[in-house]
Structure formats: C-alpha cells, structure tokens
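Omission of a single protein chain aside, the complex is shown with its protein chains in their original locations.
The chains carry the letters A, B and C, assigned in the order they are written, with residues numbered from 1 in each.
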Amino acid sequence: MNQTWHADAAAVVTLTFDVDAESAILAQGTGYADHAMTMSHQAYGPDVGVPRILELLDDCAIPATFFIPGWVAEQRPELAPGIADRGHEVAHHSYSHRPPTSMTPEQERADFERALAVFAEQEVLISGHRAALWEATWQTTELVAEHGLTYDSSLMGDDRPYRIGTAHGAIAELPVHWSLDDWEQYAFLPAPKIGSVIESPRKALELWRAELDGMRHYQCLFNLCCHPFLSGRPGRMLALRELVEYALDCGDVRFARCRDVADAALADPGLATRIPDRPADYPG
Amino acid sequence: MNQTWHADAAAVVTLTFDVDAESAILAQGTGYADHAMTMSHQAYGPDVGVPRILELLDDCAIPATFFIPGWVAEQRPELAPGIADRGHEVAHHSYSHRPPTSMTPEQERADFERALAVFAEQEVLISGHRAALWEATWQTTELVAEHGLTYDSSLMGDDRPYRIGTAHGAIAELPVHWSLDDWEQYAFLPAPKIGSVIESPRKALELWRAELDGMRHYQCLFNLCCHPFLSGRPGRMLALRELVEYALDCGDVRFARCRDVADAALADPGLATRIPDRPADYPG
Amino acid sequence: MNQTWHADAAAVVTLTFDVDAESAILAQGTGYADHAMTMSHQAYGPDVGVPRILELLDDCAIPATFFIPGWVAEQRPELAPGIADRGHEVAHHSYSHRPPTSMTPEQERADFERALAVFAEQEVLISGHRAALWEATWQTTELVAEHGLTYDSSLMGDDRPYRIGTAHGAIAELPVHWSLDDWEQYAFLPAPKIGSVIESPRKALELWRAELDGMRHYQCLFNLCCHPFLSGRPGRMLALRELVEYALDCGDVRFARCRDVADAALADPGLATRIPDRPADYPG
Partner (left out) sequence: MNQTWHADAAAVVTLTFDVDAESAILAQGTGYADHAMTMSHQAYGPDVGVPRILELLDDCAIPATFFIPGWVAEQRPELAPGIADRGHEVAHHSYSHRPPTSMTPEQERADFERALAVFAEQEVLISGHRAALWEATWQTTELVAEHGLTYDSSLMGDDRPYRIGTAHGAIAELPVHWSLDDWEQYAFLPAPKIGSVIESPRKALELWRAELDGMRHYQCLFNLCCHPFLSGRPGRMLALRELVEYALDCGDVRFARCRDVADAALADPGLATRIPDRPADYPG
C-alpha cells in the first residue's frame, strides 16, 4: 500500500524559518557592516526572534525547519545544534546568502560545499537546501542531488511537492512562493533600500489564512517562510500563533518538517517528475 | 431592431487570462532564462494555473478568453488548441511579449505577423488582439484591422466598448484598465524587480467587486485581466470563484467571450467611434 | 461683524479636480505621445471622467473647482467654458503641467502667463492657481498676486486657509496635502513608471473619511484633489459619491468653490499671515 505525500491531510504545513541574520544584508554590500543599526536589526533574528519562535513551537507542539546560511552557523556555533536538539530540522541555506544567479558555477559550488562543511563540523544532519533569495540556477538541484540531500525548496513550479530528475537521481522539490513569505509583508530598511509600506500582522494573517484555505481546497503544501528578524517581533508572533492555532483547529491540516515531507513525496508514485529545463529559442 | 452591445445587461464581464508564461520575463532580458526559480514561477501559469482555471470555468459554466503570446503557444503546442476545444476563445497577445512601444514599426509588424502564423499553423481561430504590457502604438490598431481581426483590447479611452476607425475599416476596442488587472495586486519578483507588498485575495476581491458594482451602475464592460501564474494560486482561485459567484448572483451581469462582445459592439449603432490620434502641439 | 472663513461650519470641503489629461505624462517626456495606450488612459479624464463628475455634482447639488492646464484647455476648447457654464469654478493649473521647480524663473513666468492668455481668450474667469505637481517655487505666489489672482492652492504649511504676504499684497493659500489626493491611492502606469499597488475605493474612502472627521474636530479645510482620469472610474465614482453623502449627512460641513473660500479667508481677521521664506543657513 502506497502512502500519499500528504497522508490524507487536506493540506500539509511546513513552517520554515530562514535565519539569515546579517548575511542577508552583507551579501548586498560588505560595507553595510559599518551600519550599526542595520546590523542590530539583523542580529535581532537569532538573538531575540529564534528563542521566541522555539517557545511558540513548543507551546503548540509542532515541528519546524530552520534554513541557516553556513556563515551564520559559524558565527553563532550554538545556534544550529541548539535548534536540532529541540527536535527541529536544520537545513542548508547557502554559506554567504549570495544568490546563485549572481555567481559562476564554480562559485556556486564552492559556496554550497562550504556550508556543508560547517554543518558537518557542527555534527548537524542536513537533508535539504534552499537557495539564497530562492534564486536557484539550473545547476542548483544538481548540486543538491550530487551531495546526497533529498530535497530542494527554492522553486515555484507547483504548489505541491514534485520530483526533479537530476544526473544523480531524483530529489523532491518543496516549492516556495512569494505570497507565503514574510519579507514582502514586513521587511523595511533604508539602506540597502528594502520594502515600502509595512503591513500589519492582521493583513499578513488574512493573506496566509486565505492561502491556507485555498490549499486545503486543492490539497497543497503550505510552505511558509518566515525570517526571525521580521516575524520574531511581538505583534507578528501573536499573529503567527493565531495562524498555527487556526490550522490546528481546521482538523485536516498536518504539520511536518521539510525532510519528512520530502521522504513522503519521494515515496509517492502519484507525484509527477519534472525535468527542469532552460527555456529554448526565445528570440534574442 | 438593433441589439445593444450589452444585450440589456447592467454590466458585461469578459474574464480574460494572459498566458504569458516565461515570455513576460524573457522580454525584459533574455539572461533571465538562467534563473531557474524565476522560470519555474512563470511555468506555473500554463502548467498549474491554466488547468485550475479551466476547471473553475467549467464549474461555473462561463466562457472566457485566453490571450497567448505566439512564442508560448509554440513552446507548448497543445496549450492553445486545448483551450479552444473547451469552448473558450484564444486571442493574439504578440509573439514575444515585447511591448510595441519598444519596437520600430517594422519590428512590431513582424512580431504581430509571426504570432498569427503560429496560430494559423495550430488551426486556432483568432479574432482579436491585446498588446504586450498593453503598450500599443498608434500603428497597433491599424495592424489589427489590416489582418482582419475584429477587435483590440489594449487601450483605456473608455470603460465601454468603442469603435476605432482605421485605414482598413472599423474595429471594436474592448478597453482594459490597471485596476482590473491582477498584476498590480499580486506580482512580485526580485529580478527583474517587480511589485512591492503582495495584496491578499480579500483585497483584490474587494477592489474588483467595488469596480463591478460601479460598472453595473454605469453599464460598462468589466474586462478583467488575470495571469495564470498569479491568479492560479490556491487562495486567489477561491477569491476569483467568489467574484464569479457574486456576479452571477447579481442577476444583471452577462458573461461573454471577447469576440462576442466585439461583434455586438460593432453592430450597435449607439456606440461612438473614436479616431485615435497622437496629441498635437505639446511644447517640446 | 466679521465673518469667519468657515462660516461656522466644522469643516469646509472644496472638491477640486485636476484635469491634466495627456499633459501630466507629456511633461515627463514628449516621447510618450507615441504611447497610444498611455494617451488613451489620460484622455479618459476629460472624455469620460469629467461628464460623470459633473453629473455627480448636479445630483448632489454641490459646487466644485476644476484646475485645468492651459494646454489642455486649448486642445479641448469647449472643456473649460462648459464647466464654468455649469456654475463651477475653473482655475489655473499651469500651461504645460511642467513643475515650476524644474524651470528657470523666466520659464515659470512664461508658462504661467501663457495659461492666463488661453483662459482670457476663452473668456473664462480665473481667480486662483495650483502649481503642476504642487511643486511651487518661492516665486509662484508672487506671480499669483502680481496677476491679480486671489489665491494659490499648492502649499502645505497648514490645514486651514492662510494669508501669504507678497510684493503685490496678500493672497489666500488654500493648502493641499498628499493624503487628500487620489494619485497616491489609484495611479498606475508602467512607463513612465507611476504607482505600485492600486488601492480599492473602500480604502480611499476610509482614508478620506478619517481625515474629514479629523478636520471637523480641528475645524479645517478639506481640500480634496481628484483627477478625472483616476477618480472618474466607475467604482471610484461610487466611493466619491458616498464620501459626499457622508459629508452632507454630517450636517456641519460646508461645500464651497475655492474662490469663495479664498474671499472669505482674505476677509477673516482671525487668520494668520505667513511670509514664505527660503530656509536659511542649512550647512552645505
């Protein structure tokens, strides 16, 4: 008997937290290291947001996945092991948080492998990967498979998991989407210039509930991406708690770590395999 | 006895879907073909969004019009014929999705005719045209008439259909508007940089219902433009369904394909003819 | 006995309509004259929006003020006289809609006087002025006074009328504000790039009602600026009607033309005179 990837739930929720800290800004210019306010804005993520998020997850008894750049894990050596010890998943989120589309293939490979080395050193098990800014290249999923990971979570070709064929075998893709990202709702900085108006937590909650309801209708993967330096703020944490409680009350929603969804997806014969391919023949 | 263009409905709704897929991005730079995430974000439109939209249209038993760039139809040869076979209209949306205002007159003509050739090859009947980005030139409606199409849907000179006189006779204009486009509500990409905050489906629904009510008051054409890669997302599909159900419940709203509205408009003597004209004498 | 400027109303409403038509875009680049869609988007203002607005004003029996660039009045010679004949005020809104801050003093004077010549030719009485984009220079109010007008409506130094001393005597300033402008709520164009998300009419109505209530509390001038190419759209017209009806229902709100408020303001000894002055000594 084959189990479906969703185990009969109407929708599966993977709460994911991208713990970018300072790297998200330094990747846009190393000179921002001189901006003390901006650096403090980013440090808030691991320092204040992560403990608050872990407490919420404990309260609600749900698992989550934390995507951490290797450089961030290196700077704060207790961060990744501490999260893993609480039963959550730690996953690969590049070394430097520079987007692969801005690198040569050699640079992307080096950055990818450098992060793996950090987690190996810290004895943190890594099963999956998410590209910085989600800006994957066509090589990205090849690197994921080549290094023995089981899934990527950077693409948007569907709103259910799908299989991606590579030269090293199939991996699972757990697709993300801009509408399920707290960045577009909350992020603001003057330099580098990020964001415009800042949305209220009620608006974000309305958006995400609407999407969750849609995904329950279509049986999808609600793969929410939050940043501790954004969603760790007090009012936003209460909204996130309300979202989790809403999902739990639905009765037909399953919470899972990404690696567990990936395993189920790879074992589900009903899911399609997509071969990512560079579009051909567009007139130059 | 002359029939009015609206056949006594308070408002006429033309649901239109611009199936731009990758072309909307590649037109801004062919290098984006290297961006695997961005390409997957666009491929979601025909791969996931269109089937979901067709299902919704079937459920509600309403017709729609799909504007497809020739290049997209070429890449996915079953797309346009499949839509036409379901009873919907397929219409001309340029070949490359490059805006006419960025081309020479010769380039615009070549791009226009290349798309017609694709649809001729696929034996898909084409009655009307919509410019890429709606960025028509003064030549655009001439090309539409010269090639025997009956309508254009790129201009904003009114919120009811109007006739446009050309050197090749009159065509109908089915005007569009930014407020009836899902792009401004939902689109977001970091590169090319598109959008800012992402609106919730409730907000889009509120906006479109307000506009529909206004159009019922003034007896207008509610010419909604959705993109499958945007509106095909689960939560947005539920909102679109709610909008359709609201319109159906009104009891005074008529759903139609663009070509049928164009035919009715060309036969309605009560509609004005506008001669589009480049503004004169603005001081240089 | 001295009459106050507000005649004991809690707030005074001046509905104003800036009929910019194509000039608002051509001022940003004469090449946009080649963009047929953009030009049709602007022509909608006088062609469709203005008649609809005049009908609303008649229905509600309230007066309004239409600020018209001289070039627009010239292109459509029946526009300004037709509005004046309906009992509304026509006012000076530059000739070309180029902002004064982008001109030399001589250019600003020439543009200012060219518009006056158009209205003189059309025998339309002009009492007041509003700078294009509200981008007045320190010379602007001098020009207003020198040419015998009684008020300007471009500055933001207060939210009640105030007197401005000039070399040619005092004029009234009827201050505007970005929050009472439909542009920030509704405007969108891709080229020139204008706007981001488009707000729903409910949002604009909420904003303007909140401001009207605040102005009733502080006894201010609610000087609303709408653009026929924006607010003339069906759903927005219904919201504008709802705003007018709300104000009328308040029972303590007075509607007036700008010129009448200006006259009352100049006659009210309780209003302060401000001498506009370039800020001094800011370190270079």
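FYI, a contact is a pair of C-beta atoms (placed from the backbone, for glycine too) under 8 Å apart; a residue touches a chain by one contact, two chains touch by 3 or more.
Everything quoted here is computed from the prediction, not taken from an experiment.
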Result, missing-chain neighbours among shown chains, is A, C
Which is it among C:3, C:179 or C:273 that touches the chain not included here? C:179
Options A:9, A:26, A:210 or A:244, residue touching the unrepresented chain: A:26
Touch with the missing chain holds, among C:12, C:90, C:131 or C:240, for C:131
Name, in rising order, the residues on subunit C that touch the hidden chain in the full complex. 101, 131, 133-138, 140-141, 154-159, 175, 177-179, 184-185, 195-197, 199, 203, 206-207, 210-215, 217-218, 220, 276, 278-284
In the complete complex, the non-displayed chain touches which residues of subunit A? 22-23, 26, 30, 33-41, 43-44, 47-48, 52, 71, 74-75, 95-96, 186, 188-191, 195-202, 233-239
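Keep in mind that, in the parts below, only the chains that are shown with their structure count from here on.
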Please tell me whether the contact surfaces of subunit B and subunit C are same or different in residue numbering, using the over-half criterion. different
Of all chains present, which has the mean Cα position farthest from that of subunit A? C
Determine the centre-to-centre distance between subunit A and subunit C, using the mean Cα coordinates as centres, and give it in whole Å. 49
Quick check: what residues of subunit C touch more than one other chain, meaning two or more? 196
